[in-house]
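Every protein chain but one is kept in place in this view of the complex.
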């Protein structure tokens, strides 16, 4: 049901403290915390004694102590002490999950085997703070990951759902190009809007006035990572042949799509920009505006899912703008197929 | 499961604006709105593209534009535009429902065929504002229509549940007469209370002091329309032989019973009176008191239904006051039977 052998965004780095965070990922409860020395640790959020959530326990030194009867675990998940006796019983260990911090995001490996670091998405824009500034956040959606994929792969909805922030008429009217890399399982959607209206999201941060060229180049790496390369520039000034693009403003818009349970998904986001780097006011503006945009998506997808649950058999009518979303659905579906003769 | 080939009250006229109203009627989501020219329109509240509720869209001129990706519909439900392409796909139309405004109430035809206007209840008292003043409201009950029918057909409950507003001891003690028109499917219940206490509902509006004659003549037109002819008069002054009844005060108490979904029902009401016509203070008093009375019914029926769901097999003990309700149940049940050799 879940695609487990992948990295998912588990938390914002800012969420991880010595007080454990409880998060349900691919159906599994995980307690994520820092020890007193600062080591970031993720353990199964379930005490093997009586099932109490370890996330309700307390970090003492490099250990996590269960809040019900005091079973105590180290950062590897080994049970190192139980109350009322010296001997620690066998089979009292808990699973340890591998987590990796990359800037504002914490990734988790949910596979049953050892982590495959070659699958870990690269997000240099969140780490290279000399050239990029970023803000990040998270929302929970009471809808399955498929509806969020639909949403993100078809940005024509910006014109209607996000009117006033990032939507302009041309997003909906500009044709798209879709590419699918069937080997690497990547879906790419390109929308290059030329000499179009500049939405508040960009006009107030880039200082550009009048018409702009606005590119939206999407890369979706199923199941859990989405990367939108946004390029904003004065009209008629494409990048140089060698790729130099100094007169343009670039924003990397990242989404981590992390299924929680029962058809719910976490919607992690991060915005990294190569302009106004280090400008805290722009941070505040973008974080506030993006939080509002994401909430519009949350509200819409919650409603869609509630309707779909009540009326599961209703058909859809697809049009050209849906090609990106349909391609992504197909890739996701194929990844879920059992591999024959592999 | 639902009786579809009937008119139901869908909304209060005051609820219908250019911002669409979403209402679930007989299980179907309906978006009701006015276009900018003022035309009242009801469409299936479901965009055929991705299922987003059209009620969350925006009226632009004479069209409704979906709030997710901009599919656009005219008042007949025809899809007239989609984003990103010129051609409008076939099969993107939505159902249009016929609605009719009669004073404070908006009726909707829920049948699959064309509307049968001969079945539309007549409510002249809501329209003839020269001779009648009226107030109206709506509540939602988390109980099926059958419990509301039980409630309205047996007004002896006024004595206990609505004590202090419309209930007096004599409502419960006065015997009733019940008539059933098996051909027209109408249930009538008569309760003529002679020389009885006048409840605050009437004493503060008619100015009558001391005892009164109080008639409650119910007509129930299943499934969705209930009409209570209330007559309040000084004792011993029945109407003249020719029907003239100038010394009495008359109130028409109308209920629209509109099943929503999953055993829930909308409880529309309207009170029309031929006294204190145009008196806004009396409007306010009656609206406030009736809202409170309806809420008492809502609370009681919500509790009853919750209990009935937990203990579905509990028997009932019926007495004489129940004859109206039992007759109504039987008529409703018969209307739900498949017609043989029709």
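When the chains are written out, they are named A and B in that same order, and each has its own residue count from 1.
As a working rule, contacts are C-beta pairs under 8 Å (C-beta built on N, C-alpha and C of every residue); 3 or more make two chains touch, one makes a residue touch a chain.
All figures in this text were calculated on a predicted structure; none of them were measured in a lab.
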Option from B:150, B:213 or B:267 whose C-beta touches the chain left out = B:150
Contact residue for the chain not shown (choose from A:84, A:113, A:236 or A:312) | A:84
Candidates B:42, B:254 or B:321 - the one touching the absent chain | B:321
Check each of B:288, B:307 or B:330 against the chain that is not shown and name the one that touches it.
-> B:307
Go through chain B and note every residue touching the omitted chain.
-> 150, 154, 156-157, 159-161, 172-176, 300, 303-304, 307-308, 311, 314-321
Can you name the residues of chain A that touch the chain not displayed here?
-> 29, 46, 48-53, 56, 65-70, 82-85, 89, 91-92
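Heads up, the rule we're going with is that only the chains that are shown with their structure count from here on.
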Would you mind pulling out the distance in Å between where the CA atoms of chain A average out and where those of chain B do?
-> 48
